[in-house]
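Apart from one protein chain that is not included, each protein chain of the complex appears where it belongs.
== chain A ==
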Amino acid sequence: MLSVSEMLKMRDKLRKWREENYRNSEQIVDVGEELLNEHASKLGDDIWIIYEQVMIAALDCSRDDLAWTFRFDAILNDANKLYDSILQDDPTNTAARKRKISILRAQGKSSEAIRELNEYLEQFVGDQEAWHELSELYINEHDYAKAAFCLEELMMTNPHNHLYCEQYAEVKYTQGGLENLELARKYFAQALKLNNRNMRALFGLYMSASHIAASPKVSAKVKKDNMKYGAWAASQISRAYQMAGRGKKENKCSVKAVEEMLESMQITMS
């Protein structure tokens, strides 16, 4: 039997794994099972989220089960009914509402999920998790303009979060065109300022600067500036890979691939 403080620690661990999307299914089952068996009454509203988390993890582990996809669907439907009944009793239960939207997403019903999430956000405009979920949904649907809008909301309320900056930059880069590329480069740079070890931002800066410099539509000054940014990014990338490759035989291949890529892009830029 766990003490109350141990139980709280376990519950927090499960929350951390949920939020950070850890795939440690076996651990989740171990921790979650004990929590649900011994302490269900003390978990409050969290119980439904934990229940779902543990069931999904258990499915991931139970590889001996033949038709796991059918069970998964059945469990989703059961979970949906559960959440419906919760919302009947308590229509303000935001956790249940969001879990229903996650179920829609898992079932591939993206447009419904998007619609529900938009409605939800009209009421709960400060819900970061929901804004991020919506941006992911829009990205999957190739609606980059709306994804950018969601990320702009997130950047406004979380100006120090390098991941939002970097994702925003990626969306802008994907939208394409000179103006978007310049925005992308600025936001990749911003992400790097916030976290100078964000490799995606570093590569993103390198690629956007290189593409701008290679464009026939830019002035000589813009070309020169972007070549400078690109060269700086390239040297940072090189350095990072040299350090990563030190003494490790196994990533020699990735190091060599990066070096060749940097060389070949140098040629196209000049």
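The rule is simple: contacts are C-beta pairs under 8 Å (C-beta built on N, C-alpha and C of every residue); 3 or more make two chains touch, one makes a residue touch a chain; residues count from 1.
FYI, contacts and distances are computed from a predicted model.
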| item | value |
| --- | --- |
| Which of "FAD-dependent oxidoreductase domain-containing protein 1", "Sodium/potassium-transporting ATPase subunit beta", "ER membrane protein complex subunit 9-like" or "AP complex subunit sigma" matches, in UniProt, the chain that is not displayed | "ER membrane protein complex subunit 9-like" |
| Contact partner of the left-out chain, one of A:7, A:87, A:155 or A:199 | A:199 |
| Touch criterion as defined above, residue of A:8, A:125 or A:253 at the omitted chain | A:253 |
| Touching residue (missing chain; options A:174, A:195 or A:236) | A:174 |
| Where the unshown chain meets chain A, residue by residue | 23, 56, 60, 63-69, 72-73, 106-108, 136, 139-140, 142, 167, 169-171, 173-174, 176, 184, 199-200, 203-204, 207-208, 240-241, 244, 248, 250-251, 253-254, 256-258, 260-261, 264-265 |
